[in-house]
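As you look at this complex, bear in mind that one protein chain is not there, while each of the others sits in place.
Chain nomenclature is as follows: A, B, C, D and E, assigned in order of appearance, with residue numbering initiated at 1 for each chain independently.
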Amino acid sequence: MSEIVATIRKNYIRKILRSNKRMDGRNLTEYREIKIEPNFIKNAEGSAMVSLGNTQVLVGVKAEIGEPYPDSPDKGAFITNAELVPLASPSFEPGPPDENAIELARIIDRGIRHSEALDLKKLVIQEGKKVWIIFIDIHVLNHDGNLFDASNIGAVAALLCTKIPVAKMDGEEITVENKWVKLPVKNIPVTITLGKIDDKLILDPVIEEEEILDAKITICFEKNDLICAVQKIHGPLTTEDLEEAIEIGLDKSREIRKMIEEAVK
Amino acid sequence: MSEIVATIRKNYIRKILRSNKRMDGRNLTEYREIKIEPNFIKNAEGSAMVSLGNTQVLVGVKAEIGEPYPDSPDKGAFITNAELVPLASPSFEPGPPDENAIELARIIDRGIRHSEALDLKKLVIQEGKKVWIIFIDIHVLNHDGNLFDASNIGAVAALLCTKIPVAKMDGEEITVENKWVKLPVKNIPVTITLGKIDDKLILDPVIEEEEILDAKITICFEKNDLICAVQKIHGPLTTEDLEEAIEIGLDKSREIRKMIEEAVK
Amino acid sequence: MSEIVATIRKNYIRKILRSNKRMDGRNLTEYREIKIEPNFIKNAEGSAMVSLGNTQVLVGVKAEIGEPYPDSPDKGAFITNAELVPLASPSFEPGPPDENAIELARIIDRGIRHSEALDLKKLVIQEGKKVWIIFIDIHVLNHDGNLFDASNIGAVAALLCTKIPVAKMDGEEITVENKWVKLPVKNIPVTITLGKIDDKLILDPVIEEEEILDAKITICFEKNDLICAVQKIHGPLTTEDLEEAIEIGLDKSREIRKMIEEAVK
Amino acid sequence: MSYFFRKEPEKLIDENGKRIDGRDLYELRPIKMKVGVLKNANGSVYLEWGENKVLAAVYGPKEIHPKHLSLPTKTRLRCKYSMSPFSTPERKKPGPPDRRSIELSKVIREALEPAIFIEKYPKTAIDVFIEILQSAGGTRTAGITAASVALADAGIPMKDLVSACSVGKVDGKIVLDLNSLEDMYGEGDMPVAIMPRKKKITLLQLDGNFTREEFKSALKLAIDGCMKIYEIQREAILNRYKEQKIDLI
Amino acid sequence: MSYFFRKEPEKLIDENGKRIDGRDLYELRPIKMKVGVLKNANGSVYLEWGENKVLAAVYGPKEIHPKHLSLPTKTRLRCKYSMSPFSTPERKKPGPPDRRSIELSKVIREALEPAIFIEKYPKTAIDVFIEILQSAGGTRTAGITAASVALADAGIPMKDLVSACSVGKVDGKIVLDLNSLEDMYGEGDMPVAIMPRKKKITLLQLDGNFTREEFKSALKLAIDGCMKIYEIQREAILNRYKEQKIDLI
Partner (left out) sequence: MSYFFRKEPEKLIDENGKRIDGRDLYELRPIKMKVGVLKNANGSVYLEWGENKVLAAVYGPKEIHPKHLSLPTKTRLRCKYSMSPFSTPERKKPGPPDRRSIELSKVIREALEPAIFIEKYPKTAIDVFIEILQSAGGTRTAGITAASVALADAGIPMKDLVSACSVGKVDGKIVLDLNSLEDMYGEGDMPVAIMPRKKKITLLQLDGNFTREEFKSALKLAIDGCMKIYEIQREAILNRYKEQKIDLI
């Protein structure tokens, strides 16, 4: 995007923001339409296709048997990975995950980790020897802004519908039974992302807004309104911005959580 | 090569093709001179230096003891690799194998695999535990066209003269005896490569021809005239082209097979 | 550096060299000020910060328990690595070690290896099973010429002050006691680096000199005046140059060795 | 969810000539195609072919960086076939393309290129991305089929569509459109792509053991299959202009 | 030298409200800063913060290669945070930056950029290198603190310094400037950077579990901490011009 186009668009977006409206007609603190389709991928142990307006994210969960980390022999593990495949946006390039893909994966990972959404102790097959390793793969299919919230919804919904087989260890031998149980998910972290333009905070920025934001913030809330992860992105914020963002986020996170629970029922 | 040079050369090649002749005086379905020198490399378990006119390929076979694939505990394994080292052509670049090197290796591999040239069951040292892994390394030394056929001849000749030591397993202990046996080779796949220019099929294209081909096809024949691998490359072909190619290939493949058997005697 | 600047500087350096002096006032065979601060890094098992004029190198030694190489089951191992981090010079680029970093690491490694500075047999925990692997990490912080000698001093000083815990093996179980012993260092290899400009050999070249050298040579001496490693770098030398270099080096290496021993006392 | 429990079936074709998924020998799996599902791409297709789920997106014609890669008299067509980590029973580690994907990207490019008027946009690039979301046998032919329609959706001037499907040899019989079990345990596999109007063959690969006669009848069957695929492609393109908006979900 | 013997302490705060290293809840670790320690860099800082040892170097403004990466109206700020192999109790394998370092490099760049007049040098690059020589909790905030002074030392025109420190939640209490044990075994960690003059927050991350009220008081404490850091930074810059030559050792 050329600098001139950016300036014109910024002025346009600012102008309508002054009347507390958005380019696409939304209010400042309104999400785009959210659709969640769980179990989209049969070859995954769990999955969810999510759309947030035109932002589309597919998350797959796979389970493998592996060894626990040496410093937590009594816990399973999970790994969160995000791919910004070039199919999803003219700005995505082939190659290894760049800083944006890595930041995305790490934020989603932190929300799940610090809310203890996954009960890792229940993923042990035999302590110190074999545990389940859960892979959460976030695949962005179309990038139209706010990848964080779309990915978080996808990841949590996918985890909630994941089933893994029962595995047992007898000596050195592992037996995997064709008997499937739900993944032990005990919390639903919800990220809420707001952008700042001038002195306004806007929820769920669309890509045209993201490109001109002064700053962005993602806050992850647990079920009981605790804050379990925060990431400020791009430019500076004030203490007041943060308080307002938390205010909005607390509210919205409860709505989104309900939506996810509904979708995977 | 500039586009103008290509056009001039294409016109020249076409012109002589109209009288069913080639740039180098060959008939349409004539190979260049083929030379095979087996056991060229002493440090390899088997090897062959092959020249097809000015195309020169050296293939080495090495054997290592390793673990079988989990889904075929009763079989050894083989891996085919091709390197287009920059020494061999001004168009080859240093770096990891590109799509041409990978395609070359995979086609040679498929011919060997689907003709079951290597009796993998005989490469087991102890089922599920230890097997021989055979590495077929194709090293192109000078690229003057038709790398596929030169490489296939080299790979098959190298396999035919490969000897591996006798290995036994006693408990967890492996013993390798200084007693060498022939690799169990039970079939000789032969690839035949034809190019198409206008409505003519030409056998064993030289590099100047390859650069202006409309299409190319490689067909791999087993001992008993079965077709075990095909790869169409570059542009389109018709059903009639394919039938003609098979016609030519059946014949030529028997000749080449004899030549290989002769060379490794 | 442009070619013109190089020519002017070369002429200037040559001119003062004619009176057997250097840009910075040193004699031809004089080192810059050498400072050695051992145990700079608490998280390392041993370390030394070294400055050679404005050339600054930090070397850290870490110990890990690992498996011996199959062909030396009765020996521990060490690995020397050098990083030319971009912080240290405008000419260093981010990325994997280039030929200069690799050459640096390999020369330091060879001096230590061929002088048998480390008594690898004493690093065995259980023969054929577990040994100590010693990592020598050379981190260049500011490059002002003669990285080889600064790095060698750092590496040897760091080894001399390294302590590793006592480890024992009982069956398959490894116990590491909180009891620390000195690394078994039995020799102090010292590299001496000389540059050649016109017909002069100069010791410890500063970067402005290095950039215009005709040739460079690094000779590594053991405690008993044996030569254990040599590397000629860049342009040609004569037999006479080499004899002179050894003459100078024998002398200087004893001085530097004393300096190192003093510093780690 | 089944890779822990995978087992080779006793036979792939039963006594009534029915295949393991109930199909006849010359029957295609059910196919569903949506055109224009991705907003950012210039052209896009979502294809369900049996249990395959495939996305194809086209970006371009567009400028090329670095410039020395551009061709003076034609478009550079670039294809990237890739499998998402959850597309296969065993997780596919993300990372640089493996050797199979590199080869497939090449043959797919060569299957598509003859159908494009590449002289129309000299010095530009057209990027075709094929993303296998779920894989169940025949992903390369599904990918070509989807990509060819995505190219049309992107408004790229084309001589013809490219229609692809595979044939194979299973329990000694030549059958159309292998599923994953047939692919894994059958005796041969032959993916084919054609430009349907003149029946030019733009992809042909073969693995396995075919007599000359088997090859001939397999090729005929493949071309017949491609013609059926062609009908489905044309219908999907028509639908594109009937619907207001086509969503992935 | 302790990773073989690492053990979780029974409690991180004792009955007298003292932390495991003897500090009060709102007390910073000792900080020592030397400016101009590296001859080659345009600006450089060596910082000891508790047992952290950090070097920051700035090169630039300088030309960009390849040119298409340059920005027409501003400087491209590039940051690289990296840990030396011996900086951590367990050796950190050299190699391409890991995912944590890539994320940290990004957030550090975003923490520093608002303080720089990046419009002053269009089409150029400024490189900031942060090298963690010894790590003991809070390296990213130490890195930002050092880098900001190194930028000033390089003569880069700046709107303000950037001062950073972390706060956290340990044994249920909000504390300033986590050390490595508190970082590892505490309940939460929140690194913050500010531009002190207008108290603009340029870095904010959080991991752990905070109530809304805890978050509020943690943020206040962090800003207070940053203001103390700011004083130390200013003093270090002044010292730079007092001393003839500042050596690393």
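By definition in this document, contacts are C-beta pairs under 8 Å (C-beta built on N, C-alpha and C of every residue); 3 or more make two chains touch, one makes a residue touch a chain.
Quick caveat: nothing in here was measured; it's all calculated off a predicted structure.
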Review point. Thinking of the complex as a whole, which visible chains are touched by the chain that is not shown?
Key: B, C
Study note, to complete from the structure: Among the options C:168, C:182, C:234 or C:258, the absent chain makes contact with C:234
Revision key, fill the gap. Across C:114, C:163 or C:254, the one contacting the chain not displayed is C:114
Practice item. Could I get the residues of subunit B that touch the absent chain, sorted low to high? Key: 35, 37, 40-45, 47, 49, 51, 54, 56, 58, 60-62, 64, 81, 83, 85-90, 94, 96-97, 135, 137, 139, 141-144, 163, 165, 176, 178, 180
Study note, to complete from the structure: Note that subunit C touches the absent chain at residues 3, 97, 99, 102-103, 105-106, 110, 114-115, 217, 222, 225-239, 242-243, 246, 250
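Operating definition for what follows: only the chains that are shown with their structure count from here on.
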Check your understanding: Are the chains other than subunit D still all joined, and if not, how do they split up?
Key -> A, C, E | B
Point to revise | Closest chain to global C-alpha mean, per-chain Cα centroids | key: A
Check your understanding: Going by the average position of its CA atoms, which chain sits the greatest distance from subunit D?
Key -> C
Revision key, fill the gap. To bring the C-alpha trace of subunit A onto its twin subunit B, one rotates it, in degrees rounded to the nearest 5, by 120
Check your understanding: Taking each chain's centre as the mean of its CA atoms, which one is farthest from the centre of subunit E?
Key -> B
Practice item. Can you spot which option in A-E, C-E or A-D is basically B-D again, with over half of the contact pairs the same by residue number? Key: A-E
Point to revise | CA centroid of subunit C to CA centroid of subunit D, Å | key: 58
Check your understanding: Multi-chain contacts in subunit E: which residues touch at least two other chains?
Key -> none
Review point. Among the residues of subunit C, which ones contact at least 2 other chains?
Key: none
Practice item. Assign the assembly's chain-to-chain touch graph to one of these shapes: line, ring, star, complete, other. Key: line
Practice item. Go through the chains and record each pair that touches. Key: A-D, A-E, B-D, C-E
